[in-house]
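Supplied in structure tokens, the structure appears directly below.
All protein chains of the complex are present and in place, except for one that has been dropped.
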Amino acid sequence: MGNTFGHLFRITTWGESHGDSVGVVVDGCPSRVPIALEDIQRELDRRRPGQSDITTQRKETDRAEILSGVFEGQSLGSPISILVRNEDIRSKDYEHMRTTFRPSHADYTYQAKYGIRNWKGGGRASARETIGRVAAGAIAKKVLAAECGVEIVGYVKQVWTLKADVDPNTVTLAQVEANEVRCPDAKMASKMIERIKEARKDGDSLGGIVEVVARNVPVGLGEPVFDKLEADLGRGILSLPACKGFEVGSGFGGTTMTGSQHNDPFYMDGKRVRTRTNLSGGIQGGISNGEHIVIRAAFKPTATIMKSQETVDEEGHDTTLEGRGRHDPCVLPRAVPMVEAMMSLVLVDHYLMQRAVKGSD
Amino acid sequence: MGNTFGHLFRITTWGESHGDSVGVVVDGCPSRVPIALEDIQRELDRRRPGQSDITTQRKETDRAEILSGVFEGQSLGSPISILVRNEDIRSKDYEHMRTTFRPSHADYTYQAKYGIRNWKGGGRASARETIGRVAAGAIAKKVLAAECGVEIVGYVKQVWTLKADVDPNTVTLAQVEANEVRCPDAKMASKMIERIKEARKDGDSLGGIVEVVARNVPVGLGEPVFDKLEADLGRGILSLPACKGFEVGSGFGGTTMTGSQHNDPFYMDGKRVRTRTNLSGGIQGGISNGEHIVIRAAFKPTATIMKSQETVDEEGHDTTLEGRGRHDPCVLPRAVPMVEAMMSLVLVDHYLMQRAVKGSD
Amino acid sequence: MGNTFGHLFRITTWGESHGDSVGVVVDGCPSRVPIALEDIQRELDRRRPGQSDITTQRKETDRAEILSGVFEGQSLGSPISILVRNEDIRSKDYEHMRTTFRPSHADYTYQAKYGIRNWKGGGRASARETIGRVAAGAIAKKVLAAECGVEIVGYVKQVWTLKADVDPNTVTLAQVEANEVRCPDAKMASKMIERIKEARKDGDSLGGIVEVVARNVPVGLGEPVFDKLEADLGRGILSLPACKGFEVGSGFGGTTMTGSQHNDPFYMDGKRVRTRTNLSGGIQGGISNGEHIVIRAAFKPTATIMKSQETVDEEGHDTTLEGRGRHDPCVLPRAVPMVEAMMSLVLVDHYLMQRAVKGSD
Partner (left out) sequence: MGNTFGHLFRITTWGESHGDSVGVVVDGCPSRVPIALEDIQRELDRRRPGQSDITTQRKETDRAEILSGVFEGQSLGSPISILVRNEDIRSKDYEHMRTTFRPSHADYTYQAKYGIRNWKGGGRASARETIGRVAAGAIAKKVLAAECGVEIVGYVKQVWTLKADVDPNTVTLAQVEANEVRCPDAKMASKMIERIKEARKDGDSLGGIVEVVARNVPVGLGEPVFDKLEADLGRGILSLPACKGFEVGSGFGGTTMTGSQHNDPFYMDGKRVRTRTNLSGGIQGGISNGEHIVIRAAFKPTATIMKSQETVDEEGHDTTLEGRGRHDPCVLPRAVPMVEAMMSLVLVDHYLMQRAVKGSD
């Protein structure tokens, strides 16, 4: 609840965007999983600002420290505490909005809920909060790889109206990382990059869709009825900043099909039960069926823009907010490791739960 | 977790589709809320099979009994246990699929996960499981109405490719209940009904989209960061059978806009902070901002069809499943009270949480 | 939380003492555990009123119905719902205390907390609430027996000032059930029975201590740091009505020893690590060490007595309450299955957790 996520593999993130530091405590990680700082740093580097010229230019090295839970390169089974200091805190960038609510940001709702906020930045609603998630997700990926060989690959599927053509069955991490927009459709990637640069010049921002596939998922993950796998995936991913939609398999598109078109026929592939199509997206009745799990997350265009906007202030006056400082014209490339992290966290959590509750044969 | 949903207002549903009965225990309901059996029965009647000629013809009266937690017409603050007996259990309808997995149903995944299943029907994966949710949702609606005047209206927004035009700001329950497809766009409703009847004749099924609006929601509901309001709404609604997608506000559609088009400008409406547009769908930074909350849920076409399908059996042989028995050509009209229930449950849960944690002025 | 107990093996009890019925939903039970109604009924019969002439004479048959979760004699992995109808509801026995608070009962605190109470009996604070616990405990015992051979034996260790001499290493269920006070020290049992009969005649009541031993507990159960095994056992047992104290191993008595007297020396018993003494009570650092787990629960004398008592009424007037109706002179014999149930529930819950989180070799 609140700042904790997961049932058996639980993470608690903490830290404001412009406070001293941000971090995460990972509880419930099985013992004796090999964990190296580099595993975590590699994922944080994919999330960090300033990694390319199409993201925000906030300068953060986002160096992780592991404070507990790892001993001689292995997890102890005790909580793993990870800390990242904030570095590039330009609070003066925020001075002009100390008492002015930025449209479609969380300034107003936080102020209304808590009666106080750290106006020096986005506080907990900032994308910096996801540092803890991505660090924890790196550990989740290690557990999944070690325990059951699950492989998770995410990529940018769409920016603005530009839709990529990607085969989730075969796409590789290398293809994703081949360009700074993290879109493995090279041709579309170029167009996306152009469009993002244009948005930056305009002081405007773009949204889009991240797609993630999990391959080699064991059959049987998902706890009926409220912890159906898609329900927990949805919750995890919808809790990411700026995420406004989630779908699995055929998703919204599948609503225009008939049952006879949409049902996935079963067949035997040797001794393994398979489906000929995968409109279910690897989940049936809330439980993984062994096919690839395919999900999509919709991100709205980032709320920070460099344009003049109508708004109000804390005293209840209409006013105008001028764009100033730095902005991220498109969060999608950095959202890829975030969505991967949430998927990894949900899968490892359900993997552990399934280990607990399954019949004893 | 598992069969329990909610943090402070918690429901636990139980019961197999073809067992003795189904039910729910509602825990955490505030005391002294007026609760009448009719409040619950009314919602169950909207959910029940056989209520019109475009739904499944399983004959169930779905009569609720309140076994505890209500005394002289008021909630006691103790758990409210509600029971509904199953009546029309035609297990022989299922005899032919005792060992055969129905495509895109949960038969295979349940068998793989649990090594056993009640093959006489869909068990927990059946839509009958939602009886408990709808009964609990009726109580949640009473609490919301009594405590803060929240009003929740759901309706069918789309069936197959047929999309209705509905204004969430003004739509009424009476308009929704005016036709059996629960679509307040009367013209489109007729087309939907025609299309559903055609699907029934074909032995096929249709999916679609339910849209729900919550009006008069207090500012400040939603717990950062993992219990953002949209995250809990998403989890609740994605846990409904056949739901493959969820979105809030602009959702997937908003991904093709720019930030300057998408941001909702603030303005003062007397002493109240309002937004000129509501692409945020009433939630900013995971917290309600006082505007209408608008969400959409995508339902795939029902998996049960009356056509011959390729599949496998428990012994690992390829086989063919013939359509037999009764089928629900379109679950959408009955899904409306289900989605409303989940939204009510999430809102009342967050209402109670907000009452707990808010600063004390 | 509230009316739900357990992390992976979760029970939710419901029902007021003088309402329609009481019951429990058991969620998280592994599938394919053999469960017969008699397993449950046998434990309920040990708990039920009127079973001997030293307990309350309320006449309840306490017949259990299994409404879900069991199919052809085996658990399905879905929630197991169990219902017991209330029968002997003499609400007129309570009429005279409709607005008068019984001393050391929960009448006043419930009224203060909820602003309402079912004055026809003790409501949720009644020992009838434990029916659900005992029924669920019967299932937990079946799981423990099936999965890891754990054996749980409880007995009355003390009534009033009368202390029994019992060896937890060897005591058997047959010895416990050999007399109606459930004390395996036959000589002391006779004295206890005499003393209880005397208390009944006096219209007074007695407290005492229940001791429970769990044998064959696997090494490794218990989750540091807040779900230490003794912490969860303590919580479960202290939540029983009238329980005022809990201790494990040497407990309060151990406080007068020195470390060199109290430490349990390790030695090798073949390939097994054992301790020469067991002052730890089978738990070290919150984790089971394979020795017998021994706990004790202190129960105050039952609050209902047949004597005149000073009290106040709902309107805030001093008044006198006369004893009337039936009373239970000593709850201890019936508390034995209750404490056993809570211990079984905690152990099975931790057994499942340990299965989830242990390293994978």
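Per-chain residue numbering starts at 1, and chain names A, B and C are given in the order in which the chains are listed.
Definition applied: a contact is a pair of C-beta atoms (placed from the backbone, for glycine too) under 8 Å apart; a residue touches a chain by one contact, two chains touch by 3 or more.
Just so it is clear, the structure is predicted and the values come from calculations on it, not from any experiment.
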Options C:Val33, C:Ile54 or C:Ile209, residue touching the unrepresented chain: C:Ile209
Touching the absent chain when the full complex is considered, from A:Gly28, A:Gly207, A:Gly222 or A:Pro301: A:Gly28
Where the unshown chain meets chain C, residue by residue: 1-5, 7, 13, 101, 103-106, 108-110, 112-116, 124-125, 129, 158, 160-161, 199, 202, 204-209, 219-220, 222-228, 230-236, 238-239, 241, 243-252, 254-268, 271, 273, 275-276, 279-281, 284-289, 298-305, 307, 309-312, 316-318, 354, 358-359, 361
Chain A, residues in touch with the chain not shown (by the definition above): 1-4, 10, 12-16, 19-23, 25, 27-28, 31-32, 65-69, 71, 74, 76-81, 83, 113-118, 123-124
Sites on chain B contacted by the missing partner chain, in the whole complex: 8, 28, 30-32, 77-78, 146-147, 224, 352-353, 355-361
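In this section, only the chains that are shown with their structure count from here on.
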Whole-Å gap separating chain A and chain C, where each centre is the average of the chain's CA atoms: 45
Between chain B and chain C, centroid-to-centroid distance (C-alpha), Å: 38
Geometric centre distance via CA averages, chain B-chain A, whole Å: 26
Multi-chain contact sites of chain A, meaning residues that touch two or more partners: 224, 358-359, 361
